[in-house]
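One protein chain is absent from this view; the other protein chains keep their places.
Coming up: chain A.
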């Protein structure tokens, strides 16, 4: 199956955002195409998370427009096409009394709607999602008892269970060791290449973004770079993003 990469899934048009007097984002224009694996990178406090929250309708831009699947976000109603793994998913309350399967069931709730309980087909989809991330065997474990890497897989399964077309991940590997991170990014690559899911990965880790993603957007209040990660290094993008003193240390795998 080939993917039509020219189709726009998300259009960000001249979006600005400010908290009171303080400008967080200025005049951002960005397109996400079907099948893209977009990395959004930038310094802490540069507005990455704010941009994602605006793209998800959690924050309203001060000016500018967002279109999701061709529809103005104000009127957008197909939220089941969108999966979201927030920063908080990584540092959630580990005492929360909930099993792996109960968490992944939540991925189906948006599809089902009010007053409808989950059906057999929902449970089949939950099972398949857990199998895709190799977590079905641990379905009855309390999520707080799992390792950080296993918890991440559960949140991926929860997003997959909603059968979305695009998944947003906000700093998904904070507090996870390098080996687990590599496994995790391997899983994301598989989802992008085999299931043709559009992924939007937010990270402060420029190394991860340049190695893993197919598109890249650098945000520090304004959109500094928006293209191919391979050209980013060639074009001295880092200097523009972080200032002149920074050097990129490449890890050759």
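To be clear about the criterion, contacts are C-beta pairs under 8 Å (C-beta built on N, C-alpha and C of every residue); 3 or more make two chains touch, one makes a residue touch a chain; residues count from 1.
Heads up, the rule we're going with is that contacts and distances are computed from a predicted model.
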{"item": "Hidden subunit of the complex - UniProt protein name among \"Pyruvate dehydrogenase\", \"Ring-1,2-phenylacetyl-CoA epoxidase subunit PaaA\", \"Metal ABC transporter permease\" or \"DEAD/DEAH box helicase domain-containing protein\"", "value": "\"Metal ABC transporter permease\""}
{"item": "Residue in contact with the excluded chain [from A:16, A:99, A:150 or A:180]", "value": "A:99"}
{"item": "On chain A, residues whose C-beta touches the chain left out of the figure", "value": "56-58, 77, 79-80, 82, 84-86, 88-89, 92-93, 95-99, 102-103, 105-107, 109-110, 112, 114-115, 117-118, 140, 142, 144-145, 162"}
